[in-house]
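Excluded from the complex is one protein chain; the other protein chains are retained at their positions.
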Amino acid sequence: MKPVFTYTRGMVRTDTSYCPGCTHGIAHRLITETLDEMGLLGGTIGVAPIGCAVQAHKFMNVDMCESAHGRAPAVASGIRRVHPDKIVFTYQGDGDLASIGTAEIIHAAARGEKFTTFFINNCIYGMTGGQMAPTTLLGQRSTTSQGGRTKEQAGSPVRVSELLSSLDGAAYIERVSLASPGHIRNAKKAVRRAFEIQRQGLGFTFVEFLSTCPTNWGLTPPDAMKWLIDNMIPYYPLGVYREPEVKTS
Amino acid sequence: MSAQKLFFAGSGGQGIILMGQMVTYAAMFEDKQTTYYPSYGPEMRGGTANCTVIVSDSEVSSPLIYDADCLVAMNLPSLLKFEKMVKPGGTLLVNSSIVARKTERGDIRVFEVPTIEIARELGSPKSANMVMLGAAVRATGVVRQETIERVMREKAFTGKKAETIPANIKAFEYFKV
Partner (left out) sequence: MSGQRAGEKVLLKGNEAFAEAAIRGGLRFYFGYPITPQSEIPEYMSRELPRRGGVFLQAESELGAINMAYGAGAAGGAVFISSSSPGIALMQEGMSFLCSAEVPLVALNVSRGGPGIGGIQPGQADYFQATRGGGNGDYRIPVFAPASIQEAIDLIYEAAGLAETWRNPVMIFADGIMGQMMEPVVLPEQRPFIESVEIRRRKPWAISGYGDDDSRRNIVKSLRMQPDELEAHVEYLFEKYARAEKELTRVETRDIDDADIVLVAYGTVARIAREAADILAGRGIKAGLIRPVSLWPFPYAAFDGIGPRTKVVISAELSMGQMLDDVKIGVGKRLPARLIHRTGGMIPTSLEIADSAEKIYREAVQ
């Protein structure tokens, strides 16, 4: 009988601290499984953010450090200078990356830093309890936009992949979704592509995962997946926003 | 304490910093203790410039001074602002080419040096500051004159600037004993 689930060496054998139905676990697995397949687990250094994934180092079986809120791209830039031959990545949520850490992510991309950033966009601050993020959709309720986000009061949601794609230092930018098995298969291809381009030293690589937060959205996990597809994808279109000019495998 | 405190003052572009640093290098070459401290106005160009040089046989204490053994005033504002700093019995050198005012201090040695006229006479109008440096070194004996010439060769005028050394030495030696 073929097993339907096996442990990956890329994940530490422990329970994650994420809520039921949260897509962090999927993103973690896609990243570490890809590293394992590429034979890179022992040659990788990761940077965890502040947010729900602050303890990602407990689950991802690679050398890792925590970083201050939003500063992961600066931390990774430092790591990259010391270890030019290793794979380096940051794993950041939308509060961390798109709000407090905008300067760091923009300048890391502009410098063409040779690391990969995995950006978890779930339109909300998760760990602090469901506050409005820069990515919160118009009309979306949060604990700091209780009547729904309005353009007049909070402006429009930030599209990070589009923003970064204007920078020449960015070699590869793709937005993927974790809302269906098909989406997840595509997401894994993007992860692999990002690591390959990083390994070729072509520049900054970035994968945005449209993700769910059933707990703070107040939805069941299946409804959260549906909400993502119905509401997030129209505003945050999936696709490749930037590719290296040199054709890669 | 055998320390000499020199203060060079003028405007940016008059070679104030260079004069101070050359004395400091010379002091180092003579194995003396020395400290150089510059002070500039807020402007990048054309503002005020001054610097302190202390040359001593023992460890230099304060890098900042309130009294000077020697003041080199390259323009009028510097003379007006700093002449009171000169110790009684100290030395004041004034760039008389552009400063007509006479000092009111009667308790100090005063040398009026027409730096621009002398430099022109020597055929190198850009060497006015070296004329003044020569006068200051002669008047104070803070370092040996030949050490300054070594500084020109090894530190101040190296590379492309080396071709200016003969003219600068000539200007510097105008007051040589």
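So that you can tell them apart, the chains are marked A and B in the order they are listed, and the count of residues begins at 1 in each.
Everything below uses one rule, namely that contacts are C-beta pairs under 8 Å (C-beta built on N, C-alpha and C of every residue); 3 or more make two chains touch, one makes a residue touch a chain.
Since this is a predicted model, take the numbers as computed values, not measurements.
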Of the residues A:Pro3, A:Pro20, A:Pro84 or A:Gly182, which one touches the chain left out of the display?
-> A:Pro84
Of the listed residues B:Tyr25, B:Phe82 or B:Tyr174, which contacts the missing chain in the full complex?
-> B:Tyr25
Positions on chain B contacted by the hidden chain, ascending = 1, 21, 24-25, 27-28, 33-38, 60-67, 155
Could you list which residues of chain A touch the chain missing from the display?
-> 9, 41-45, 47-48, 54-55, 57, 61-68, 71, 74-86, 103-104, 106-107
